[in-house]
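So the structure is just underneath, and the comments pick up after that.
All protein chains of the complex are present and in place, except for one that has been dropped.
Right after this comes subunit A.
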Amino acid sequence: MNAIEFILAGMLAAATPFLLAALGELVVERAGVLNLGVEGLMALGAVLAFIVVYHGGGHVMGFVAAGLGGAALSLVFALVVLGFRANQVAAGLAIGILGQGLSALFGKSYESLTVKGLPKLALPWLSDIPVVGGLFVQDVVVWLSLAATLAIWATLAYTKTGLVVRAIGENPKAAHAIGYPVVAVRFAAVAFGGMMAGFAGAYAAVVYTPLWADGMIAGRGWIAIALVVFGTWLTGRIFLGACLFGAVSLMGLAAQATGLDVPSQLLSSLPYLVTIVVLGIISADRRLLKLNGVASLGEPFDR
């Protein structure tokens, strides 16, 4: 296996934690709510999934627990910002810190333990292609994440539910005036985002790096939030962004392993640099941002 094959084979799995969390945050932001607590929601999902899997509950139940836990904590956030109209930035940060604290508390006696990950499933024919074949050998969660990406794209773009969510994010007053339950839809969107962040954490702790250690999410929740902006709130671009980020971070490691003469500090910061550069290029086109940006993002709804 050479470096290119290594990057192609690992890219999708490396991207999955970012992708799942970013897809959830996309729906939340599309409904007009900014949830900055993703990092903490992921940490909580990670520890809950780990505990369930460690005690023999299986990966499915682990993901269920993580999804429920993430949704439950994000509903606390929803209650604060939608029920009491608190500042979304401050409340999101607080929930994020709470999630990390809870994960450390629950995970105390599981520190540094490991579990078995999931087997990789190879797609027939495709996985035999030289060089790119590795792309088609992934665990089931990666395949499901790709399906989720398609489903969320289709829902937002082509269904009435998607239209309602977008309308509420665009102009909550107008949506309210024609009879849509703004607060209820936002509650649902936030809970969905929390569930997806929980899944993302679960993937990190029981599939990708099957171990639990306090702080193992290591900033991935923040990258997910950045990816939503990076992708200008469009599903396809967020998917590409997650893959790009995953590929570039693997590239940095592969370059070092092959002995390429590039400073490792530069390689470690490359994913961030690439993200910033692409973000800059996208933001340069004001029209594009205006077109896709969510008009009421972060603003509390007053009827």
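Quick notes on this one:
Following the convention adopted for this analysis, contacts are C-beta pairs under 8 Å (C-beta built on N, C-alpha and C of every residue); 3 or more make two chains touch, one makes a residue touch a chain; residues count from 1.
Here is the rule we use: contacts and distances are computed from a predicted model.
Missing from the rendering is one chain, named in UniProt as "ABC transporter substrate-binding protein" (options: "RNA polymerase sigma-70 factor (ECF subfamily)", "ABC transporter substrate-binding protein", "Planctomycete cytochrome C" or "Cysteine-rich domain-containing protein"). When you scan A:44, A:95, A:175 or A:254 for touch with the missing chain, the hit is A:254. Annotation: of A:164, A:213, A:240 or A:274, A:213 touches the absent chain (contact as defined above). Checked against the full complex, the candidates A:80, A:204, A:228 or A:294 give a single residue touching the omitted chain, namely A:204.
For subunit A, the residues touching the chain absent from view are 1-3, 5-6, 10, 14, 17, 101, 104, 108, 111-114, 117, 204, 208-211, 213-216, 218, 220, 249-250, 253-254, 256-259, 261, 263-265, 268.
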